[in-house]
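Here you go, one structure.
Moving on, here comes chain A:
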Amino acid sequence: MRGLLSTVAALIVLWLVNSGHYTPLLLGLGAVSVLLVAFLAGRMAAVDGVWPDGPPLWRVPGYLVWLLGQIVAANLDVLRRIWRGPASLSPRLVELPLSMRSEWAQALYANSITLTPGTVTVDIGGGRLLVHALSEGAAAGLADGAMARRVQSLER
Partner candidate 1 sequence: MSVEYGLTLTLLAFMLLAAWALARSDDLLAAVMLAGIISLASAAVFTVMDAVDVAFTEAAVGAGVATLLSVRALGVLGERRAAGRARVGLPFLVVLVCGGLLLYGTADLPAYGDPAAPAMQHVAPHYLARGGVETGVPNIVTAVLASYRGFDTFGELVVIFTAGLGVLTLLAGSGVSGARSEVDAGDRDIIVRQVVKWLVPFVLLFALYVQFHGDYGPGGGFQAGVIFAAGMVLYALTFGLPRLERVLPPSRLRLLAATGVWLYGGVGVACLLRGGAFLDYAVLAEDAVDGQHLGILLVELGVGLTVFSVMVLIYRAFTRQRHGGVE
Partner candidate 2 sequence: MNGVAHAWLIVALMMSGLYIVMASAHLFKKLIGLSVFQVSVFMLYISLGVVEGAAPPIVEPGVDAYSNPLPHVLILTAIVVGIATMALALALLVRIRRAYGTLDEAALAAKDEDA
């Protein structure tokens, strides 16, 4: 339920940011739209059993800033390799343990890995993560577990 409530809050923000017309008519239509979507989202969750869930909102900006730094650093590394050519690659598949409990944290971790170029999550399941890394350095960067710890701390 908490997930659904934060979904509604985010939907309201989305409407207000997109709209730019704050007349009674459009605000009313906005309210009806948000309620309709929330109703449908609730129905979907009731049908498939997956309720929207996520980290506490105040912890998100800190993680995003950290992730942004990682993304830029990883991009620079891959850019260098692009211009040096395939000889600079040493691609490999590595397995990582998946230490998060909740599904959203596992998905967030997996997508954060893919979002930093140089590493792509290939498979997930059975408490493990299969990652394709472009180089030894990229694989080692994941193996040290800094990102996993950050995502885990969001869970608490």
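How were these candidates chosen? In short, all candidates are chains of the complex that A comes from, given by their letters.
Some notes on this structure:
Keep in mind that, in the parts below, a residue touches a chain if its C-beta (ideal position, glycine included) is under 8 Å from a C-beta of that chain, and two chains touch if they have at least 3 such contacts; residues count from 1.
Bear in mind the structure is a predicted one, so any value in this text is a computation, not a measurement.
Per the touch definition at the top, the candidate among 1 or 2 touching chain A in this complex is 1. Taken together, the chain A residues at the contact with candidate 1 in this complex read 7, 10-11, 14-15, 18-21, 26, 29-30, 33-34, 36-38, 40-41, 43-45, 47-48, 50, 52, 54, 103-104, 106-108, 110-111, 121, 123-125.
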